[in-house]
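Every protein chain except one is present and positioned as in the full complex.
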Amino acid sequence: MADAFAIELKNIKKSFGAVAANRNINLSLRQGEILALLGENGSGKTTLMNMLSGIYRPDGGEIFVNGERVDIASPEDAKRLGIGMVHQHYRLVEVFSAADNIWLGRNCPKYPFREKLKSVCAEKKGWRRLTAGGKVLVCGAGAAFSERLLRKKRYQEVEKICSAFGFSIDPAKKVYNMAVSEKQTLEIVKVLYYGARIIILDEPTAVLTVQETEKLFEVLRRMKAEGHSIIIITHKLNEVLAISDRVAVLRKGEYVGTVETAEANEQMLTDLMVGHRVDLNIERPVVEKKKPLLEIRNLTVRNDEGVRAIDDVSFYIRGGEILGVAGIAGCGQRELCEAIAGLRKIESGEMVHKGENIVGLMPREIIEKGISMSFIPEDRLGMGLAPSLSITDNMLLKTYKTGSRPFSPFVDRRRGRAEAARIIEELGVVTPSTETPVRRLSGGNVQKVLVGREIQSGPNVIVTAYPVRGLDIHSSYAIYDILNRQKESGVGILFVGEDLDVMLALCDKIMVLCHGRVMGIVHASKTSKEELGLMMTGTLNLVRDDADAGKKTGIARDTNIREDDVR
Amino acid sequence: MKTMKRFHIVRREGVSLRRKCLYYVIAIFSALLLGALLLLTCGVNPLDYYAKVFTIGLSTARFPAKQVENFLNALVPLVLTSLALSVAYKMRFWNVGGEGQFLIGATAAAAIPLGLGSVGGTVPTLLLMAAAAMLASALWGGITAFFKVKFGTNETLLTLMLNYVALYFVSFLGETKGKWNFFLRTDSDRPIFASVFDTVAMPALRIGDFSLSLALPLTVLICVFLWFYLKKTKQGYEIAVIGDSPGTARYAGMKTGWIVVRTMLLSSALVGLAGFFKLMTSGSLSASITDNVGWTGVVVAWLSKLEPLGIVATSVLICVLRFGCSQASVNVSAVDSRFSDILQGVILFAVLAADFLLRFKIAKKEEAC
Partner (left out) sequence: MKKVLSLFLAVLMLTGVLALVSCGSGGAVDLTVGAVYIGSQTEPAGYTYAHANGIKKAIEALKKEGYNVKLLVRDNVPEEDAAVTEAIDALAGQGCELIFGISFGYLNAFSSAAEKPEYKDIVFSHATGYLSNETNFNNYFGRIYQARYLSGIAAGLKAKANGVKGQDNKYHIGYVSAYGTEYAETCSGINAFTLGVQAILGDEALVHVKTINTWGDPQKEKQAAEALINTYGCVVIGQHCDSAQPQIAAQNAGVFGCGYNSDMTESAKDAHLVAPIWNWDVYYKLAMKTVITDRTAFMEDVGNYYGGLKEGFVDISPVSKNCTSDTQDKVDAVRELIISGEWDVFSNVKLSFDADGKVVRTESALVTNEGKTVISADNSSYYVLNDAGEPVAVEGGASAVDSIIKGSMNYFVAGIEVEND
């Protein structure tokens, strides 16, 4: 075969305990193509790719690389075969610079002087051998040492690779100072540095903004043009259609099929992936709007580094509406959420909830006022859930103290269990029991537990950030549905999101943040993706002070409520 | 191409309780076997030796009741200290200051009868002693928590260093004669700690020759209380959440700083109580009054995965070993009483190995390459 497949998998099997993660997977990657690997959460995509990169070993089946049968027992093996993987959770040493992170994996000769010594000893005799040997030993040790020393040269080498692919990365920058997209770029550079010809990217766009994604795609296309073969794992159908040549679909650990992207459309891919039709239209029920529940006035908050993360922000949420917050990653969303929940010190400004200023209240008091905040961080765990505790215990997190038995010293686990059971039932959480530790659940199920709990606490304001982050379509819709039900019952919702399509469909109004400042609040039905994109990058700022009335323009008003009601 | 055997480590999930028990039993058994070989090389009959160890020397004792009493006296402080430490560990607060808290507790308890004499009878005196022990220890340990919460200091270092402060403080008390130093015997020209037994004694229930100290039932009660506290109460729940994820605890509106301080106060107060109990079996203070329970307690707490019942079981095992070995070594001149330290170490390693094998399995594979 002249043009062998870059990778060919035949009947790959892998199980973890009793759970079969992969069953008889057949997959092929052509030379120089971009293959999208599509599948819902838990369909076995990551497991499959981990077998290619040597992290797991298949229980059965065969792997061919460039037509030859191979056994990939370790990441070293994968590296040797030219397979590089960019993981969803980056594997970087935070305190090292970009260049050092790349340098880390270099193979340097372990005992250069021992080999040299042997050769010297073979040649020379007696005293001369001894002195020559000594010299080699000293020089060799020095050389070996300097080999391990980090030389300035590495920065240039790394920079060279970067410019070749059009990456902009500062080789001396420490990883902990990097933004998410920079870390990802670094991972890709690392893979390329070691000469990978086959590159696997696990959900690379989950943490990127639209612009960053587009930049990534450009890089991928250039890599493809240079003859690299790429597998990209993603949930986002528009991205699949935009970047890939072919799409392979997995469903529940099984291989469903591969289609040429040119012949595919969103509907068809969704059908392949979920096995049943998912209504792509998100409903937006019209609810009679009420008075503002939560009003934020001139809020200023600093981030951990002391920089203003939220700068003079004002907005309000009414009962029965969903206010979307759009913005590129790290433009103050997290700080805004934490400020509302009482977790972050407020520099200046007011937060009025039902006519009462809640600035300076303890987080517990804010919870008791019925303001719920759920924030799904990039690693999905860590905030809002205690991973080692059971679902039951996690249900009780916010209500254990004042919930059903405010004066009893004991935790009401029966209530927790009932709530856990209800969420498992209603949201279709896949778990052996209510007593399973949350960390044993898969990502989507973890989020369902978190969002479910927030809603069950019966809040009147829900602040939710990235509730569908990393979720498959089916689960995402379930969550949109939950939010809409809440909206209908009169709850005010602040929805911090990343997918503009979703926000345009789901939210009533959208507030756009750029570097902590409000660029404008627009009615979702009256705006476009392009407008939002321009505002997110700061190109378009609708907010202007109207000197005459002391009011600001660019803030969408609700026609059926007069200005007096706001105050 | 040739076939190659490769070993790799695979995570195990859902191991049955029976299998767990079996593994631990095998681990302990193999450790004992290793100990037996060691005994053989010293020319000691391992069967005789182990028989003495595991019957804690009861088989040949003229006063078996005393043996049991002494065994329980050694067991009570260990159980209580391990339990107390485990409370802090649940919160991922590395309290390694058991030794110091124990010493401070014992010292504070001793100060009451030695400094004030009997305060309105035995029971009030004892209650006052217990309160003093718990309060002093709680403060001693609470300082660490306070500094951690307030200034982010490292609690491991601080508790560790405070151990030595406490140790040297007690040594100082024991070596310095002076009018102010009411801890010492007045009739001795050489400094030596006075006995509290001249003033108070722990109430005990006499059953024939055997007298059951009140400390034992109290410890059992505390054990049950702690089980409920950790598993059922809101405070226990808070400890679990903070131990698992401090960020989440803050998010859930818990006052994490106060909870850390409160839990550490409880933990060190209980260690102090153990110090008081020990003082009431020793009678007098000494720098070695801890019998190393502050250190052993750390091992016990971790070996038993911070489970109250496991702590009791592990404490009994370790205590049987230590106590039994010192009983057995009476007749044996080749092996001294510190043989138990060796056994304990070997058992620890074996149990850790079993733990590893319970969590992972080593899979073997033959493959072409």
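Per-chain numbering from 1; labels A and B assigned in written order.
By definition in this document, contacts are C-beta pairs under 8 Å (C-beta built on N, C-alpha and C of every residue); 3 or more make two chains touch, one makes a residue touch a chain.
If you're wondering where the values come from, they're calculated on a predicted model, not measured in any experiment.
Here the chain not displayed is in touch, across the complete complex, with B. Here the missing chain is touched by one residue of B:Arg11, B:Arg190 or B:Arg206, and it is B:Arg190. Remark: the omitted chain is touched by one listed residue; of B:Thr144, B:Thr219 or B:Ser326 this is B:Ser326. The chain not displayed touches chain B at residues 26, 29-30, 33, 36-37, 40, 43-48, 57, 60-64, 66-67, 70, 73-74, 177, 179, 185, 187-193, 195, 197, 278, 281-284, 286, 288-289, 291, 326-327, 329-331, 333-334, 336-338.
Keep in mind that, in the parts below, only the chains that are shown with their structure count from here on.
Work out the mean CA point of chain A and of chain B, and you get 45 Å between them. Contact residues of chain A toward chain B in the complex are 16-17, 57, 71, 73, 341-343, 362-367, 373, 382-389, 393, 396-398, 400-401, 409-411, 413.
Of all residues in chain B, those touching chain A in their complex are 6, 8, 11-14, 232-237, 240-241, 244-245, 247-255, 365, 367-369.
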